[in-house]
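Note that one protein chain of the assembly has been removed; the remaining protein chains are unaltered in position.
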Amino acid sequence: MFTFLARRLAATIPVLLIVAVLVFLMLRLTPGDPAVIIAGDAANPEQVAQIRAGLGLDRPIAVQFGIWFGKLLSGNLGESYYFKLTVVDLIAHRIEPTLALSVCTIVLSVLVSVPLGVLAAWRQGGWLDRALMGFSVLGFSVPVFVLGYILIYIFSLKLGWLPVQGYVRFADGFWPFLRHLILPSITLSVIYIALIARVTRAAVTETLAEDYVRTARAKGLPEARVVIHHALANAAVPIVTVIGIGIALLIGGVVVTETVYAIPGLGRLTVDAVLARDFPTIQGVILFFSFAYVLINLLVDLSYLFFDPRISY
Amino acid sequence: MPPTAVPAEAAVAVQIKGGLWRALRGNWAVMMGGSVLALLALIAVAAPWLGTVDPTLFDPASRDLLPGAIGEITDLDGATIAHKFLMGSDGFGRDIYSRVIYGTRVSLIVGAAVALVSLLFGVSCGLAAGYIRWLDGVLMRVMDGVMAIPGILIAIALVALWKASLTTVIIAIAIPEIPRVTRLVRSLVLSIREEPYVEAAVSLGTRTLRIMFGHILPNTMAPLIVQGTYICASAILIEAILSFLGVGLPTDVPTWGNIMAEGRVQFNDFPHNVFFPGVFLALTVLAINMLGDGLRDTLDPRMSKRI
Partner (left out) sequence: MNQPVLEVRNLTIALPPGGDRARAVEGVSFSVAPHEMVCLVGESGSGKTVIAHAAMGLLPKTLKATAGEIRLQGENILGASEQRLRELRCTRMSMIFQEPMTALNPVMRCGEQIDEVLRIHTVLGPQERRAKVLDILTQVHLPEPGRMLASYPHQISGGQRQRIMIAIALVLDPVLLIADEPTTALDVTTQAQILLLIKELQRVHGTGVLFITHDFGVVAEIAHRVAVLRTGELVEMNATRELLSKPQHAYTRMLIGSVPSITPRHRGAPADAPVVLRTRALAKTYAATGWLHQRAAVHAALEISLEIRRGQTLGLVGESGSGKSTVARCITRLIDPSAGEILLGGEDIATMPAGKLRQLRRHIQIVFQDPYRSLNPRRSVGDSVIEGPMNYGVSRAEAMARAKKLMQLVRLDLNSLDRYPHQFSGGQRQRICIARALAMEPELLIADEAVSALDVSVQAQVLALLDEIRDRLNLAMLFITHDLRVAAQVCDHVAVMSQGRVVEYGPASSVFGNPQHEYTRALFAAAPGRLWEFGNANARPTPRLGFPIRAPTPI
């Protein structure tokens, strides 16, 4: 088990390194001079040169990367041009809403999509199957923000059941916290549900056609046991895999959802930073999201040990 | 015990026997999605003749008109003409209907271009990775790195940092899609190389390049076409999201995302700003996704297990 863990970790490190390099290059290789942008329109050439030296932009690019990476490893992500806080502080302050929204969404999505997918596969060709497939295609097609506005229109403006926008911190009261998260979570989970339900249905359909399911039926086992302990148990790996990969979709959706619902989380921070050309923050947020994504997928990989006994070292 | 014929053969058999068109025509999703798409393409081409005005025209007197209202609009020469605002007007007095119709052009162009670019690069990288062993390790690590960064963040960052134009938007959206295509092509290459008929070609003395293009590539066409349609749909969505967030194409270019972005501040009072482009967007993406599903079921049934 530990060799497996070590091996997966070792495979992750090059990926993280490449992410760091890519993020660094992305921002350094853009047209336009960051020093000029920071200095502003009113600056004279000496001030710009000063800022450039201060940022280390006059050194060769490999050295710049070395310096930047060194700072990264010691936990220093730089200071935001726009917000006048260190990037780390900025992220720490904004992480709670994003975390709350993401966790709510993931829990909701998995609880809804996996059973639906299993039922659709079991009764393949039935009304549930067709309805699910239709819903899935719709889920991929309606953009997150359009859906968000539709939901706000119906449930907040017309019916008045739920608040229109905004976020309440957990510490300020559980029920308001939850109320403000309901619409955003539903909005965000639609695409996630569409993806997971689709893959669940495909995976379970495939395992239901396998020989060991025929054996299970030949043993006279009740159908529920056959579907869950034999078919679903063997479909766990692809389903869990897509839950991990779908996090990328989730992150993209978080950026939009927080904008629609005015939630002060990391997604909103990304947009604000990009509009303000705030390089350190952009870098910091992208690095944070990417590392989180890689880590989550590492956890998914480790979960294979639990789901599939054939994987072991 | 003789094995039964590989299921994928049935798909090839149908194509060869009755012709590809017949197989496609028989699939409901292909016909439905394909016709809607064809209709939209037609609308895009025929935009100037569909009762539209220049989408950049505006008139302060015609601000925030509800759908169906008649108002006036100032054309390029300065003359004021009466005009029926089928989908209402926005905060500047621009005709939403015209903007939505012209927006079709942008969306379809972006979708098609992104699909083509990412397929082109993805296929090249995938073939290289599948065939050149030392390149495989390096290339796939880089692709893993790119895939580790959520695609939309890459797109947002790139468009924000380069000058926002049609080309940059297309490239920025295509870059995150390339690794997925590469992975797909690479895995197809690796699996098809194991097939006995490829081994037979090797012992018949066929050269590597000819094997690649004569045996392997034709058998990867089907999944690639399906993947291409999904990329097209995704690209149109992402372009809209970029515009909505304010990091897409400049606001004078009418895209559905732009219209919705500008209209969202007045959403409570004038939801038509968001709804009409939203419906068009959803319909387009839906049609392309359906087309993709239908193509997948017709051309390569095995893929429906992989998604």
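Think of it as A and B in the order they're written, each chain with its own count starting at 1.
Here is the rule we go by: contacts are C-beta pairs under 8 Å (C-beta built on N, C-alpha and C of every residue); 3 or more make two chains touch, one makes a residue touch a chain.
Not measured: the values here are computed from a predicted model.
Contact with the omitted chain, checked across A:Leu16, A:Leu221 or A:Ala276, is made by A:Leu221. Here one chain is not drawn; of A:Ala233, A:Leu275 or A:Ile296, the residue touching it is A:Ala233. The chain that is not drawn here is touched, among residues B:Thr56, B:Thr74 or B:Thr206, by B:Thr206. For the chain left out of this panel, the touching residue among B:Arg94, B:Arg183, B:His215 or B:His272 is B:His215. Although one chain is not displayed, chain A still touches it through residues 3, 6-7, 10, 210-212, 214-222, 225, 229-230, 233-234, 236, 307-310, 313. The missing chain lies against chain B, touching residues 1-3, 5-6, 8-10, 12-13, 16, 195-197, 199-207, 215, 218-219.
As a working rule, only the chains that are shown with their structure count from here on.
Centroid to centroid, with C-alpha atoms defining each point, chain A and chain B lie 22 Å apart. Across the complex, chain B meets chain A through its residues 141-142, 144-154, 156-158, 160-163, 233, 237, 240-241, 244-247, 260, 264, 267-268, 271, 274, 278, 281-282, 285-286, 289-290, 293, 304-307.
Those residues of chain A whose C-beta lies close enough to touch chain B in the complex are 14-19, 21-23, 26-27, 30-32, 137-138, 140-146, 149-150, 152-153, 157, 198-199, 202-203, 205-206, 248-249, 251-252, 255-256, 259-260, 270-271, 274-275, 277, 282, 285-286, 289-290, 293-294.
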